[in-house]
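In what follows, a single structure is set out as structure tokens and then discussed.
For this view, one protein chain was removed and the others were kept in their places.
Moving on, here comes chain A:
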Amino acid sequence: MFDSTENRMTIAAAAFCLGGILLFVGMAGIALITQTGESGANGLFDAYIWRVTRFTLLQAGLSTALSILFAMPVARALARQASFPGRIWMLRLMALPLGLPALVAALGLIEVWGRQGILNHVLSAMGQQPISVYGLFGILLAHVFFNMPLAARLMLAGIERIPAEYWRSSANLGMGSLAIFRFIEWPAVRGLLPGIAGLIFMLCATSFTLVLTLGGGPAASTIEVSIYQALRFDFDPPRAIALSGLQVALTGALLVALRFLAPSPEEGQTSGRAARRFDGLSRLSRLADRTWLALALLFVGLPFAAIAASGLQADLPRLVSEAAFRRALATSAAIALPSAIISVVMAGLMIRAQRLLVARRRREMPARLFAGTIGASTSFILLAPPVVLGAGWFLLLRPFGDVARFAPFVVIAINALMALPFVHRVLAPAMATHAARTERLAASLGIHGFHRLRWIDWPALRKPLLMALSFALALSLGDLGAVALFGSQDLATLPWLLYSRMGSYRTADAAGIALMLGLICLVLTVLGTAGEKQAEGRGA
């Protein structure tokens, strides 16, 4: 497109952002690689590391399988029973875990499944031995809690894309419930499975907070948690370095596998009107569907109810007036706000620069490379989990004095990077539509610079920008991964305070903090994702 000073400045600013990202990630990587020299590589891949790797893959595989197996009948029931009262609320409930900080969810799950929980009350009433929620069982519970609803929503979207005529034909042909599943529903879902399974496996293999809180010991530790333990407790940098390398190799392999084997699943228009179906009316199918829906409702809903119930029992007014709580709230805000703003500004600049570069008719090699790097950077960030980045910077900054002094900046930067892929997903489509509608028009009328921002860009992009900001805020506020390595008295965010209260068995306080943190993050996430579909559909 037409080169102007303004466009060149945008591209320069985006180059600056990209350079900053590469530098930040690269420095961490270099720190990890160079410091390996400190001690010999001997014994790095000892039995412990192999055990941790095996467990990481085992729990991720089991979590994926269980999530998908549970999601399938739930998605089917939701698709088949298209008009029961409360269906829309059920769909909304299925979207909620996405916005809940992992630590808050862990607390809710302990309330339901833990020693004092509902399950063990039932068991002890029947004279059975109590079950412990800690270990593999708890990790699987938590991963299924987060990922079953995700899988069910993606499958439901797939089933709802089936043309309405199929249901008429199948009714006309007299196809039974099993035949409909085999010939209509399963083929639609089957194509989505590799993508869904890959996504869930990735999420579970890199899950940190849930494993940290529910793993309950070295027997059930994943690579990420081991990195944290190696640095924070054993102070064994070589081991942390070896583990970080392993983690990056694992996530890298998974990303490559996902890219080539499984297209990422699309959500599309779910929760809208479902096609009218003529099956699922028999007493047996209705009973089966209701049972699955009730199970899903209890499984997903109970932890939320438990968080609310026990949170309300806590002495909230005292908690809110406590100095530690207020400091944590202020710290959280002071970290989340800058990191969310940085994330949104970087994403916005990079999306615009990428468009400017791609729109050029003759794309010179450097420009093409640059545009490609911007595009890849959002997924390439997933390669370096927060704990790995944190470990690199931890080792890098150690020679310069107390790591805690630099901690806020590192945590802000890590949080900003972590939010980038999500912010990108919210902003990119909105900015693309906006540019397609207004770019040439604004150029031909000579509207540029501040006036363009004020009259053209801001009114149309305000909503997606605020949504992205809200989503980034929620991610940053609920994060424990980056803070865990650096957390101290001076850098106690809300999740950190919650984690330490849980650790010191101040359960009532923990419940109260969890309720408030959960509410803040849920509200921000709902704001951040709600208008996503309307925002794109505005026409002139």
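As a convention for this text, a residue touches a chain if its C-beta (ideal position, glycine included) is under 8 Å from a C-beta of that chain, and two chains touch if they have at least 3 such contacts; residues count from 1.
FYI, contacts and distances are computed from a predicted model.
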item: The complex's invisible chain, by UniProt name, from "Thiamine import ATP-binding protein ThiQ", "2-oxoacid:ferredoxin oxidoreductase subunit beta", "Cytochrome C" or "hydrogenase (acceptor)"; value: "Thiamine import ATP-binding protein ThiQ"
item: Touching residue (missing chain; options A:Ala460, A:Leu491 or A:Ile513); value: A:Ala460
item: Contact partner of the left-out chain, one of A:Ala309, A:Ile447, A:Leu466 or A:Leu527; value: A:Ile447
item: Chain not shown, touching residues in chain A; value: 1-2, 4, 361-362, 436-438, 440-441, 443-448, 451, 455-456, 459-460, 538-540
